[in-house]
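Missing here is one protein chain; the remaining ones are kept as they sit in the complex.
Let's look at chain A:
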Amino acid sequence: MAAQTMKWDSNTTLEKEDIQGLLVRGYSKLPYASYHLLRFNDLKDAKSYLHESITQVTKASTSPDDMAVHLAFTYDGLKYLSLPEITLQSFLRQFKEGMTEKHRSFVLGDEHANAPELWEWGGPNNPPVHALLMLYTKDKSTLEAVQSQHHTLFGHHHIEEVRMLATDTLPDLKEHFGFRDGVSQPYVGGFSNKQPGENEDILPPGEFVLGYKNWYGQYPDSPIMETESDADDLLPSYPNNLKVKDFGMNGSYLVFRQLSQDVYCFWKYMKEQAPAASHTQKEAVKLASKMVGRWPSGAPLVKAPHADDVQYANHNDFNYWKEDFNGLKCPIGAHIRRTNPRDSLLTEKTDLESKEMVLKHRILRRGRTYGTPLAESMKTDDLMNAEDDGKERGLHFICFVGDLIRQFEFIQNAWVKFHKFGGLYEDSDPLIGTHYQKDGHVTDTFTVPEEPVRKRYKNMPQFTAVKGGAYFFFPGIKALTYLSRP
């Protein structure tokens, strides 16, 4: 087992009073949630809406039992709120250009079925989005109450709700294909009092929160502001240049992608691949688990290579290099092995060198599922036998990063989309990659290493499709207060 890697000075305290709480916790106690994409129509109104909402915004210093509220903004939104030009310019290029910039679509694999032209929100054919309101509650009635409160505020402040994105929590924390999700998260220094596992790596908070040091011992790029623009002296100084203010401190970048899942098509494909004389359902689950890298219970294939084993359902203390170099247990192309190759990059020479690289590309996931399940029980047998109900369901994928290009975009591009990942030939991520055959390039194969020789599954349809998405800035409370001031 590769040793623990740590780059966290435990003397650094996080300003949790100034950090929005979603960054440090996923609110498992608040299973009801909705996301509201907003468009401002009047600057004064927008600011007074923010002013009224700010008191509700949940800080990282509290662990709410009933409700949490969060706010994030697109670049267009921040422009609308008339942030000074120098501040706008100092946001990350990727944020300014937006998720749907043409070349970015190529990089992220937002082509073919994922093309922004087909999106329902955030795309070139959709109305602009300025802000994202995120509501989390303990029960349905609280959610409805807080929604209606905000709807009233929208009305008063001429805010258009471009779209409301509902969420539905599935039993056993599953996602729609029937697999336990949200097991693996990076351990970030200073986020919680929970002790890290013995082998767990401790990431510096600057990987996710601006204003703190990152892996390179540097402060992440953060939007700055001239001191004169902060007349109320609300914002802290910028650590890289004390003459200016740090608008980004305690904020983060939030990536939002609505990923529609075709559960029927997914299981149909798995069943079709089962050998003729086999136990079809068992084989189908096995293949699907190979694609995920965990069994439906959440048990990682590296720990439970032959069959699902609930005792490992929450297990996350494993690696690949020594345990499973060739991918005989967990295929190199499996979703979890691609999105976090841990200590095993075929392009490196040792496990430690791999880990050193991989740790620079982690994300903090905060997504939630939406839509009713294809089969109520969420058992794989039932999902497999269900008829196609044509309903929309999927994952509102949300993650936080301190650096969009190095973290989210790198993973999505080099590990998820790139069909040559890990020495493979034609395999994009089986769950969320871009599957196509064009100009001599084939990306819709899934390879399962086996003895004596691998099995290849070809012509894999696209099981997920991007339906909408945007990059948001998730400000600290002080920056939010700044935005709300007239």
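The rule is short, and it goes like this: a residue touches a chain if its C-beta (ideal position, glycine included) is under 8 Å from a C-beta of that chain, and two chains touch if they have at least 3 such contacts; residues count from 1.
The definition used in the following text is that contacts and distances are computed from a predicted model.
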Name of the absent chain as recorded in UniProt (options "Peroxidase", "Lactose transport system permease protein LacF", "NADH-quinone oxidoreductase subunit I" or "FAD-binding protein"): "Peroxidase"
Full-complex contact with the absent chain, from A:177, A:410 or A:446: A:410
Contacting the left-out chain in the complete assembly, out of A:265, A:357 or A:386: A:357
Touch criterion as defined above, residue of A:231, A:277 or A:453 at the omitted chain: A:453
Residues in chain A touching the chain absent from view: 93, 96-97, 102-103, 106-107, 216, 218, 221, 326, 328, 345-349, 353, 356-357, 360, 405-406, 409-410, 413-414, 418-420, 422-423, 425, 440-441, 443, 449, 451-454, 456, 458
